[in-house]
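Take this structure first; my questions come after.
With one protein chain removed, the remaining protein chains of the complex are shown where they sit.
Labels run A and B following the written order; every chain starts at residue 1.
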Amino acid sequence: MSASENVAIPATIPQAVPVRRGMPAWQVALVVLGGLVVAIAPAFVLESFPLFQLTMAVIMGLAVLGLNMVTGFNGQISLGHGAFFALGAYATAILMSHLDWSFWATLPVSAAVCGLVGYGIGFPALRLGGLYLALTTFSLAVAVPQILKHKSIEDWTGGVQGLFLVKPDAPAWMPGGLSADQWMYFVAIGVSGVCFLLCWNLIRGRIGRALMATRDHPTAAEAMGMDTATLKTRAFAVSAMVTGIAGSLSAVAVEFVAPDSFSLMVSITLFVGMVVGGVASILGSLFGGLFVLFVPNIAEAISKAAPGVIYGILLIAFLFILPDGFAGLLRRIAARLRGRG
Amino acid sequence: MLLEVKGLQAGYGQIHVLHGLDFIVEEGGVTALLGANGAGKTTTLRAICGMIRTEGDITLRGERITGRATEDIARRGLAHVPDGRGTFMELSVEENFRLGAYVRSDGEVRSDFERMFEWFPRLKQRWRQQAGTLSGGEQQMLAIARALLLRPKLLLLDEPSFGLAPLIVQEIFGIMRRIRDESGVGILLVEQNANLALELADRAYLLETGRIVVSGPAAEIREDESIRRSYLGY
């Protein structure tokens, strides 16, 4: 081993660490403040339709986050998260339109229902794993619209016609008379923000490490005394809950739910968003949401089929060239900049 | 020269196992490659038939085969009975035979089958049986038969005695002696059981931590007490 090697190795590594850890308090405050401004500003800058689109992008980002919790961080491949999205949307829609509940009151119910169903699905998922789970959830995604249309629940779901509902109005105490669209945007970023923070908190800690250990080295994790079965079913529950909450938000944002809005395409869209945004990345989920909302809009100008084709091509391109997605790309760029500075 | 190896380096990922081997295998007869666990014997065989990344020069009857795909090396007449035997457990003995001769287009496959039955009469009795249901010794026989059906110029054998009862090992080495005398195929034999191997071999190389430390006629190595004591441990 030569002397130059000995010097070169330690010179690069420790540098990167202090920059991250040692960010002074005022810088943190500045970042948080900047983030808030960036998040709030669109409500007052954008016209109502682009604002609606941005609202939907945030909601899709939240749904992708849910998928990421179980597929990205825990390695259980789900191609059927559209089912939880639909479940959340229908829970909110049914409570609001049949029982006149307020939107806020439906949220915990929707979260609980989705969490429970997710927990329940987590059990057979335990026995399947890998490819079989992907296959089963794929089949679930295909069957969802048919189940929603079924006669026996038509009185509640409105059958093929679906259900109409109304966006919540801005509360009177809010200054400046916000429009319903502006308020919806704030509701979306507020709820999503809380979910993102909670998930981030979960992932960066002991539970997150256990989830990823279960994904990467299941046998070793078990040998170290981790209860991988409980971890996996709970991961499924949390994941379904988060995606379900996104479904609830989307139901009020769109003011309409119907079986055909929850086709296989929703599940696939979430999957594409996760891969493009970044598998096992919290922030990447948000990129994924922005991607799945805005790219098809641009592509639709070309042809009805274009969004699908472009989705497919980009999905494969990302898997080949950038398997860690947009978030991974940013991470690498950031690392390089730091390395240079 | 049947096989000539010069400056052979190989390993797995970042780990180097072979540090520049030079050796030859002559036409006909048996060359033994001996050494302790982890000396690099199996790695040498894998390197020769292109199963791992390899540097150096390997020539088979003058044709360089380094860096070629395993299937191309097999097609050039090199048969390998790897550790774990490399039989097709799910397929029948018959199908394993057919696969052994898969790349051949000459008309003598059938008569070679008969020849195998002569050497391995047990396999004839098991003809329709699934290979996975054979005993360990029969599976080893099937593996050797499968390799010979390629009509190879050179046969690589990785520890044919591994995991078998002493009586079965005797039987297999007896058959190998017949093959050596009747077939004329060159054999490169890797063995833990040095005593057995040296009885069969004409020439031997002794491998220690990826380097050749002793080479010479098998009979001489067998007689040399100091080599036996320090390397072969009997």
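In this text, a contact is a pair of C-beta atoms (placed from the backbone, for glycine too) under 8 Å apart; a residue touches a chain by one contact, two chains touch by 3 or more.
Everything that follows uses one rule, which is that contacts and distances are computed from a predicted model.
Novice: Suppose you had to identify the omitted chain by its UniProt name; would it be "Ribose transport system permease protein", "phosphoenolpyruvate--glycerone phosphotransferase", "Amino acid/amide ABC transporter membrane protein 1, HAAT family" or "Biotinylated protein TB7.3"?
Specialist: Record says "Amino acid/amide ABC transporter membrane protein 1, HAAT family".
Novice: What are the shown chains that the left-out chain touches?
Specialist: Missing chain, whole complex, touching shown chains: A, B.
Novice: Which of A:L62, A:A221, A:V279 or A:V292 touches the chain that is not shown?
Specialist: A:V279
Novice: Pick out which of A:A240, A:I268, A:V292 or A:A327 touches the chain that's been left out of the picture.
Specialist: Looking across A:A240, A:I268, A:V292 or A:A327, the contact with the absent chain belongs to A:I268.
Novice: State which residues belonging to subunit B touch the missing partner chain.
Specialist: The list for subunit B reads 49, 51, 69-71, 74-75, 79-80, 82, 86-91, 95, 98-100, 102-103, 146-147, 150.
Novice: For the chain that got dropped from the picture, name the residues of subunit A it touches.
Specialist: The list for subunit A reads 71, 75, 77, 79, 124, 127-128, 130-132, 134-136, 138-140, 142-143, 146-147, 149-151, 219, 264, 268, 271-272, 275, 279, 303-309, 311-313, 315-316, 319-320, 323.
Just so it is clear, only the chains that are shown with their structure count from here on.
Novice: If you average the Cα atoms of subunit A and of subunit B to get two centres, how far apart are those centres in Å?
Specialist: 56
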